[in-house]
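Only one protein chain is missing from this complex, and each of the others stays in its spot.
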Amino acid sequence: MMRTPVLALERSGELLDRLRVERPLVQCLTNTVTTNFVANVLLATGASPAMVDIPVEASAMARSAGAVLVNLGTPRAEQRDAMAEAAAAAYDAGTPWVLDPVGVGALPVRTTLAERLLGLRPSVIRGNASEIRALAGHGAGAQGVDAQHGVDEAREAATALALTTGAVVAVSGPVDLITDGSACVRVANGSPLFAAVTGAGCALGGVVAAFLAVGDDVLTATTAACLVYAVAGEVAGDAAGQAPPGVAPGPGSFAVRLLDALAAIDAAQLEARARVS
Amino acid sequence: MMRTPVLALERSGELLDRLRVERPLVQCLTNTVTTNFVANVLLATGASPAMVDIPVEASAMARSAGAVLVNLGTPRAEQRDAMAEAAAAAYDAGTPWVLDPVGVGALPVRTTLAERLLGLRPSVIRGNASEIRALAGHGAGAQGVDAQHGVDEAREAATALALTTGAVVAVSGPVDLITDGSACVRVANGSPLFAAVTGAGCALGGVVAAFLAVGDDVLTATTAACLVYAVAGEVAGDAAGQAPPGVAPGPGSFAVRLLDALAAIDAAQLEARARVS
Partner (left out) sequence: MMRTPVLALERSGELLDRLRVERPLVQCLTNTVTTNFVANVLLATGASPAMVDIPVEASAMARSAGAVLVNLGTPRAEQRDAMAEAAAAAYDAGTPWVLDPVGVGALPVRTTLAERLLGLRPSVIRGNASEIRALAGHGAGAQGVDAQHGVDEAREAATALALTTGAVVAVSGPVDLITDGSACVRVANGSPLFAAVTGAGCALGGVVAAFLAVGDDVLTATTAACLVYAVAGEVAGDAAGQAPPGVAPGPGSFAVRLLDALAAIDAAQLEARARVS
């Protein structure tokens, strides 16, 4: 387990290097809105994404993948079956897996599915504050898929959820909060433009899975993923201010630069920018 | 109802400001090709997209959303059920909704679905000239999903369709034509690069829904949406000419800059560029 922010920082750089060497296979069962972006973020970071989400194939792959992402953004019936199958196979085979409970609390079908999936012991649960509160039974979730609560309003819920499920819980927002129920890490890097790109959170779920595939300590790997992603976003946001004349840089440029920044990020950039506490 | 282009222009700026303050929830049941782009266009414009398109959840959300978009681009069986459910719930709850009849006339399954959905009284029907003609019974539609008719060839069909359905009809093309069956507005802004980006029309359908969520007059809100989107496209097209050396700017750069332009557009830009008649 992580002792200090300095250690977290060192380990993040090491895990990033390992990710690029090992190029772990990350299976994603994710929503139709952001599948492309999640895959591109994983490729840019250094992982090998495989968006395998149909029954029969889903469980076969979950046994051999480095990690699995299950994102509930648009859970069609056939995909729900594949998700249950993949999560069960991951649990059975000891493959780490991430649950991203998009819209849970606000929408009934995925809420039922999330409860079922919790029994298959996700390694990490990553969501926004409203989703984590809803999943912990601390509220009804947001109206839609965007958070209506601040990260700090979800701290208690995150701790409770971590303790009852055994998962590390990562609450995403302007400051990310990551907890295993006792230790609690905050990553203060990022960019306000993350909120203007659809799937920015979903893609972080993929990055968390990629780091789980190369790191054995779940809290450390999750922190590393959040840090790498947030720092890359910060770099991308800064670069957006240096664009050529014409249209002011905004969410379109930011998403493009985020991929470029993820591909280029290294331990030195993490060290120079990290704000972990 | 809108009286003059000047009024249309003033109201467009006001509605845009309101959109950014209220950030309305816009539910989208749309095709797999452009879901990501539609969501990013909505975020850039200032709305909160929720791509909820499975049965049970679709109707729940349509009751509480600010507006609903139903786009027939890739209508899988499960999504067709969700669309019928969402449109019925929207009709029942008084939620404004937009029908985007992609490929209607040319393709049988969606043509049948579109006819069924028309009975649930969409607030706006947005399509290209071939789709509007087909929906009005004035022709067999295009061969594929791209228009094979000019906007003016669809004027009579648009008027007839507006009168029989009670919807505002927006025909997209180099010049957009918007009519409620009596008044007819034309928006002459835009960029030829729109035609080179998949889902440019689909995304406009989303923007129309977003403006419906904040404006009570359907013709005015639809005109404002078409104007904001077309002017942003014009700005993006101009900026494409100012790119750094290397590859000449084209459809890839344009799509990125369109998102940037939508996030930055304001009433002053609308006033400086609008060509409404």
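Each chain gets a letter, A and B, in the order it is written, and its residues are counted from 1.
What we mean here is this: contacts are C-beta pairs under 8 Å (C-beta built on N, C-alpha and C of every residue); 3 or more make two chains touch, one makes a residue touch a chain.
Predicted, not measured: the structure shown is a model, and the values here were computed from it.
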item	value
Touch with the omitted chain, as defined above, among A:50, A:87, A:109 or A:270	A:50
Which of A:107, A:208, A:261 or A:276 contacts the chain that the document leaves out	A:261
Given B:31, B:59, B:159 or B:269, the one touching the chain that is not displayed	B:31
Subunit B residues touching the omitted chain (full complex)	31-34, 36-37, 73-77, 103, 107-110, 143-146, 195-199, 244-253, 255-256
Interface with the unshown chain - residue positions in subunit A	25, 27, 32, 35-36, 39-40, 43-44, 48-54, 56-57, 60-61, 64-65, 76, 78, 235-236, 238-244, 255-264
